[in-house]
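Below is one structure. I have some questions about it.
For this view, one protein chain was removed and the others were kept in their places.
Note that the chains take the letters A, B and C in the order they are written out, and that residue 1 is the start of every chain.
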Amino acid sequence: MNLLEISKLTLRIGAFEALKGIDLSVRTGEIRALVGESGSGKSMTALSIMKLLPGGARTEGQIRFDGKDLLAASEAEMCRLRGNEIGMVFQEPMTALNPVKTIGEQVAEGIRLHTGATRAVAEEQTRAILDRVGLPAEKFPLSRYPHELSGGQRQRVVIAIACALKPRLLIADEPTTALDVVLQKQILELLQSLVDEERMGLLLISHDLAVVADMAHSITVLRHGEVMDNGETTEILTEQTHPYTRQLAQASMHVPERTPHHLTQTTPDGPLLAIRNLSRTYPGSRKGLFGRDPDFRAVDDVTFDIKPGQSTALVGRSGCGKSTLARMVLALDRPTQGQIHFAGRRIDKLTQNDLRPVRRNMQVVFQDPYSSFNPRHQAERLISEPLYLLDRELSDTERRDRVHRALERVGIPRADKHKYPHEFSGGQRQRLAIARAIITEPKLIVADEPVSALDVSIRAQILDLFADLNDRLGIAYLFITHDLAVARAITDTVMVMSEGKIVERGETEEILRQPRSEAGRALVKASPDLHKALARRIGEQG
Amino acid sequence: AKTDLVLGVVLEPPHLDPTAGAATAIGEIVYANVFEGLTRINAKGEVLPALAESWTISEDGKLYTFKLHKDVKFHDGTAFDAQDVKFSLDRARDEKSTNPQKPLFASIDTVEIVDPLTVKVTLKQPNGDFLYNMGWAAAVIVAPESADTNKEKPVGTGPFKVDNWAKGSQIVISKNPAYWGTPVALDKATFRIIPDPAAATAALLAGDVQAFPVFPSYEAVPQFQADPRFKVVIGTTEGETVLGMNNKKPPFDNLKVRQAIAHAIDRKTLIDGALFGLGTPIGSFFPPHHPAYIDLTGESAYDPALSKKLLAEAGHPDGFKTTLKLPPPVYARRGGEIIAAELREIGIEAEIIPVEWAQWLEQVFKGKDYDMTIVSHTEPNDLNIFARDNYYFNYDSPAFREVIKQIEATSDTTTRTGLYQQAQKILAADVPAAFLFQLPKTGIWDAKVEGLWENGPIPANDLTAVKWAE
Amino acid sequence: MLNYVSKRILIGILTLLAASIVVFIVLEIVPGDPARLMLGMNATEDAVQALQQQMGLDQPLLIRYFSWIGGLLVGDFGKSYTYSVPVLNLITERIAVSLPLALISLFLSTIIAIPVGLFSASRRGTMTDSGTMAIAQVGVAIPNFWFALLLVYVFAVSLRLVPAGGFPGWNAGVWAGLKSLILPSIALGLPQAAILARVTRSALLDVLGEDYIRTARAKGLTRRKVLYRHALRNALIPVLTILGLQFAFLLAGTIIIENVFYLPGLGRLVFQAITQRDLIVVEGVVMLLVATVILVNLLVDLSYALVDPRLRGRS
Partner (left out) sequence: MSAPTEWQANISKAFSNRSFVIGLTITALLALMAALSFVWTPYAVGSFDILGKLKPPSSAHWLGTDHFGRDILSMIMVGSRNSIAVALVSVIIGAGIGVPLGLWAAARGGLIDEALMRFNDLVFAFPALLSAVMITAVFGPGAVNAIIAIGIFNIPVFARVARGAALSLWPREYILAARASGKSSLLITIEHILPNMMNILVVQGTIQFSLGILAEAGLSYVGLGSQPPMPSWGRMLFEAQTMIGMAPHMALYPGLAIVITVLGLNLLGDGLRDVLDPKMRRERS
């Protein structure tokens, strides 16, 4: 008998059918991955099992846990099961813990609730489980509050809460999406070892095939609330019988075609962008009411060049200073020290007005396609905003021509120019952001994680677009990413950043194959890679 | 019977020294209870002996010899004698004096001590009102030892002494066992300060307060009249209420305009509306309860048609715009609303400007920066204000001044009555102000309480005769 | 910690200083002369001048300001023009009424509002919830002076359960004092309770939407336990903010209520002092109230740290 057996589960929220009769099972000791694009219903599935759905949700079908029908179970029964037999880990470690309670209290709470243990006994167990997830009590006393821990550490506490009573089923809803690759790897390894030790069943939810390919025994692919594909990991990934699975897999491994000819192209004036000894110090943030952190050097003595048409990746772990550097390059933030030269001109001390000609040649694409646009303006007005930088006012026809050309280049029909941002999909919105960036025909685009918020299939399209623009228009990129696959796909050179410093730089292929710096090695090792995972698994099977 | 009483008063006195502040609230607490003068005024407005046992007046009316009571002691145990009288009168007349009623003492020339129980006061000219004036609260006798601290710790010769003053809340006085005169019936009296009319009503109804000698809300009176637990006494006051006009400022410098305004006001409506029917209409500046009173209301009877005609004759056929400054009391505010509405009928648009007392005194009284105002002149015997220089009415009539001068120099009652009537007629004809009504004194108290004043000849709550019926 | 508090205190002092200047200037241009007001209509001009001199009103503005401020620094609020007693005495007498009134109202509104908020939040979307909130919504809309009027007539005049108003003084006994504060506290406290209940409920609902609530539920805690153990404390910050504001409001905003119930409190003192042009009293009371507001704000800020460890800083 399966530990968890979902059959024909349908979920309606109001008139909307979020799940359309899905089937899913998890055996004891099995790691079952549930993958699918954003909004496909993964979280809803998980919450249905816990019966923690939002108000107004109605379920039909069957969810059997250990033979018991959960949909028919009373709230009191569910309370007994939750945390005891079924544990759950959520996506956001930053918000999943109660900020006003110590981690000890929060872990012990579930233990005391279900076992009726005394405070002392519960504390003992708490210490043990926290030790198990890599938070030994000597270094991380139980009296710590969540805000005194880093994101990865908090996620360990969340896992400790879920696993404290050795539940038979563990549900992990995108447990690593909010973490950087290095932490992601650590957390996944932790989950794997916990499951192995206790022979739990694990339902691992992710939007990324590459992430789960390594550890899941079996995979269920979800799309629009329907199960697309389902089976053994190797089988599913090698055979890729289902077209959607194939699409997902290919998108994960997609590398755009590009001709690296721009590398050789040099101009007599030297580099397009030259950064010299750049630093940025943030004053220590006020720690609550009573103190101040010491000043913090987010960017520390950085020096590099970007040649015209050169596509450069800036990679590094979360918080290493990438965005700060990008903002200074864009003159949205002033450096504490050092110089920035753009097209031979020093720009870090210019006034807003003097910056106009510079800005015309340097545009930006941000991570979040949702918040990149003023929700009140139409596409045409949005993407023509940088035209403000031109020296002369354009005529209406000129302006329209420019908008049409930009839309064409990013592959959005002209007719859509009257739509509002919310009427576009995430991918389209990112195209719009790119259209806005290229409308003044700049020489450099700074792109801060431009694809990390996108689903894999859309990500592939956008990467193609970037590569294509680089080819056709000769735009240089400063491309910020934490995802090495992305860096590999469209850049010529890579810089690895760590704690505000550039620790390594060189040709993309070379560095990703053989990183020399500690930080580089950690990144490369931790990056999920569908190719490698597949190869490894096939090798295992012989 | 009970020997304690809680009385409600509307205003809290700023302090308790009647020789240093004009507030009627001071007199309402201390007059006759705590402080006494040479003479005193009774409920009917008559002058009686007080600290002066008796007096003689010289032929020419200029020399008053007062014989003082003996064995009188101040509350602090010091003895009262002629020294104190001289001190008090001289202090009030002094250049540095802050006595609010300095004109009362203006006629005094010298004060001499004959012996410890005899005082001789010489006047500059005869003054028919002198004995009356000496009965005012501002003329009480104080001791030199305590004069400067009377504001806080009043030390008088009266039958009560002040026990305790919880600022903003209440003042408690209790029987003075060492009192020289007839002992009082009450052991203790509490004056509770209740400025809010609604609260006053509630406090009486709830029995928190057993007497409200000057009840602040006319409209609640019928309710108490219907209730056998209470006795309601509508008495008179010295408050002639007038619509003052700025006699030097156009268009009020024109008699016809003033007459037009006077004829536009329906006193009955006014009294019904503003006082719930409780006031007495007046046609000149004189209290109706006074023996010399003559009813002149007919001179300015309600006649809007006549008003319009007068206005037209004065050159304002379509009326004009003006202002009406109203001090805080309810008779002024409500009366002002009604008068403004009535003036609108004859074409005069009077903008209502409510002012606080401080502003009223500053702007209207001192600055004469006003068109019209409503105010009640509550001082007794104050017909002479129309004869004063520079008074806020800006009224100037040599004839009237002459009459007042004669009144002041006369002590013969019949002559005085004639002069008073003459003065009333002059005012009714000249209309320096529109004369509205005599302010009533609405007293409400527990039906078992006896001896409170029915009328208010001067601001006082004389408790010397008050007692609970068995 | 000390650093922060001392900075706040410094800012508070600067605010007070600014307030003192504002108050002084505003009151300086208030028309009306205290001396003339005291002496009334029959006073002669020289009597008025003599009194002005006695009060020190004839001195130049700056000198008066500095002597006043100088006095404040050593705790001397000056002497009331009208009462001619030290302002400080007047204030302490009045605080003995206003402070208990404010505290009782605050207590009342808190013990009503928080349970009601909890109750409503825990039954979100039910008829009980909407019913309770509808009542609260009406409560917010009722002007407290109107409510006070209704209370007086029902409980004091018709039913005669409590005194209609007035304050016998604390020497008349604690119970007598408290009794006369019952209706005023209800009139002040209930509308505040309605506001507070709504804030509590919505703060709770905000918190109930947080991820950590889901974590707690996934641990197996029942809804009720989650509400008490996890949501309440997190919801306290907005509740505390409102409580702080309410206290300041209650202490000063009682002018109207004190009038309805003729309570000798601070509000009435200042109201009366303004009409009597007892400017030095007005200045003193305003400074005191401003100082209280600043102090309460500081205390509220400090209490945030008690509730929320994130604001406590590293130990």
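Definition applied: a contact is a pair of C-beta atoms (placed from the backbone, for glycine too) under 8 Å apart; a residue touches a chain by one contact, two chains touch by 3 or more.
Here the structure is a predicted model, which is why all the values come from computation and not from measurement.
Every shown chain that the unseen chain touches in the whole complex is listed here: A, B, C. Screening C:14, C:63, C:172 or C:299 for touch with the missing chain picks out C:14.
Summary of contacts with the chain left out: across B:119, B:265, B:340 or B:374, the touching residue is B:340.
Within the set B:17, B:356 or B:408, the residue that contacts the chain not displayed is B:356.
Contact between chain C and the absent chain runs through residues 11, 14-15, 18-19, 22-23, 26-27, 29-31, 137-138, 140-143, 145-146, 149, 153, 157, 209, 248-249, 251-253, 255-256, 259-260, 267, 270-271, 274, 282, 286, 289-290, 293-294, 297.
Residues of chain B in touch with the missing chain: 196-198, 201, 205, 217, 219-220, 222-223, 269, 272-273, 328, 333-334, 336-338, 340-341, 344, 352-356, 359.
Looking at chain A, the residues touching the absent chain are 38, 54, 327, 330, 332, 352, 355-356, 359, 362-364, 366-368, 371-378, 385-386, 388-389, 420, 422-423, 433, 436.
We take it that only the chains that are shown with their structure count from here on.
Contact topology of the protein chains: linear, an open path with no closing contact. Relative to the whole-protein C-alpha centroid, the nearest chain centroid is that of C. Between the Cα centres of chain A and chain C there is a gap of 50 Å. For the pair chain A and chain B, the distance between mean C-alpha positions equals 87 Å. The mean-CA centres of chain B and chain C are about 39 angstrom from one another, to the nearest whole unit. Contact with two or more other chains is made by no residue of chain C.
For chain B, the set of residues that touch two or more other chains is empty.
Touching chain A in their complex are the following residues of chain C: 1, 3-4, 125, 210-212, 214-222, 229-230, 233-234, 301-302, 304-305, 307-314.
Only residues 50, 52, 55, 75-76, 79-84, 87-88, 90, 92, 95-101, 106, 109-110, 113-114, 145, 147-148, 158, 161-162, 287-291 of chain A touch chain C when the two sit together in their complex. On chain C, the positions that touch chain B within their shared complex are 31-34, 36-44, 46-47, 50-51, 54, 82-85, 90, 93-94, 149, 152-153, 156-157, 160, 163-167, 169, 259-265, 268-269, 272, 275-278.
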